[in-house]
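Worksheet: one structure, shown below.
Every protein chain except one is present and positioned as in the full complex.
Showing subunit A:
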Amino acid sequence: MSQSGEKGKVGEFPEAAGYVGFANLPNQVHRKSVKKGFEFTLMVVGESGLGKSTLINSLFLTDLYPERYIPGAAEKIERTVQIEASTVEIEERGVKLRLTVVDTPGYGDAINSQDCFKTIIQYIDNQFERYLHDESGLNRRHIVDNRVHCCFYFISPFGHGLKPLDVEFMKAIHSKVNIVPVIAKADTLTLKERDRLKRRILDEIAQQGIRIYQLPDADSDEDEEFKEQTRVLKASIPFAVIGSNQLIEVKGKKIRGRLYPWGVVEVENPEHNDFLKLRTMLVTHMQDLQEVTQDLHYENFRSERLKRPGRSTGAVEEEGVDKDRILMQKEAELRRMQEMIYQMQAQMRMKPADE
């Protein structure tokens, strides 16, 4: 086995005795992924006015919502929760990211918010359903992964912790998606209030048995800096963030922030808020979020679905019944096609013999 000479990088590695060369594999994977690009779906949930859109724009330094129409109060009374998904392709240093942001306007607006998360749960389930269908299909080359990989849940900083709506919602989706709780508009809190609120929220989450996304511990062979960073990140959940894309001049430099009569809040200053931490977490753990969605949430969903054929809930019901029938049909078709191939192969072997 001599792989060292095959895929480029010839001559870079010394021809030491016993060196095979598959240490080169991560580079190959890296190159392939860069070519393929990444897909990531992020869902943002929270009451209106908590700065969700501003934060998304700040995080990805784009303007995902160029012409926003904010409905008046009377219109809000009639509205139900809607799901709006917008996709952008961002590129940085040759790496392409296909980012889908799923917004949920109307969440928590109504006087009676009893039904507001049914729509959201249905959406998440539909994405899983679609992926399951594609995965069980014949042509699996171009499966588009629209499953929700991460959900930022925005907690209002004005309360004393979690509201009943927050608790109910998180309990309903913690088995379907990775929840990252975020304290919005954190510039309204002093440092002490922020710490108190974070502790309060973590206590309530533990008390109610809500499973939020846990950052994986750094491996023991990573360098100290990375380990320290992971420790700091883990200690800062939930992140208290501020979003802004306005440039303000401070001490001669232009930085993003919010200008108040009493001072300037800097978005990227770790002393002012946890924005940088949130961004770091998202970027360094994007892969992990996708993996957890695949290995944990999707597998849970899949085993639930396949265990009880035809007894799924909501709009997915007819699809479910058909799904199994289609599955069996497709398996039968596969078998038929394989038989045909064997027959053809047998014929072809016989033909040259004839000639």
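Just so it is clear, a residue touches a chain if its C-beta (ideal position, glycine included) is under 8 Å from a C-beta of that chain, and two chains touch if they have at least 3 such contacts; residues count from 1.
In the analysis below, contacts and distances are computed from a predicted model.
*Asks:* Of the candidate names "Calcium and integrin-binding protein 1", "Neuronal-specific septin-3 isoform X2", "Protein-serine/threonine kinase" or "Palmitoyltransferase", which one corresponds to the UniProt protein name of the undepicted chain?
*Replies:* The chain we cannot see is recorded in UniProt as "Neuronal-specific septin-3 isoform X2".
*Asks:* Touch as defined at the start, partner being the missing chain; which of A:147, A:272 or A:285 qualifies?
*Replies:* Touching the chain that is not displayed is residue A:272.
*Asks:* Which is it among A:103, A:125 or A:187 that touches the chain not included here?
*Replies:* Candidates A:103, A:125 or A:187; residue touching the omitted chain: A:187.
*Asks:* If the hidden chain were put back, which residues of subunit A would touch it?
*Replies:* Touching the missing chain: residues 47-50, 70-74, 76-77, 109-114, 156-160, 163-165, 168, 185, 187-188, 190-191, 258-266, 271-272.
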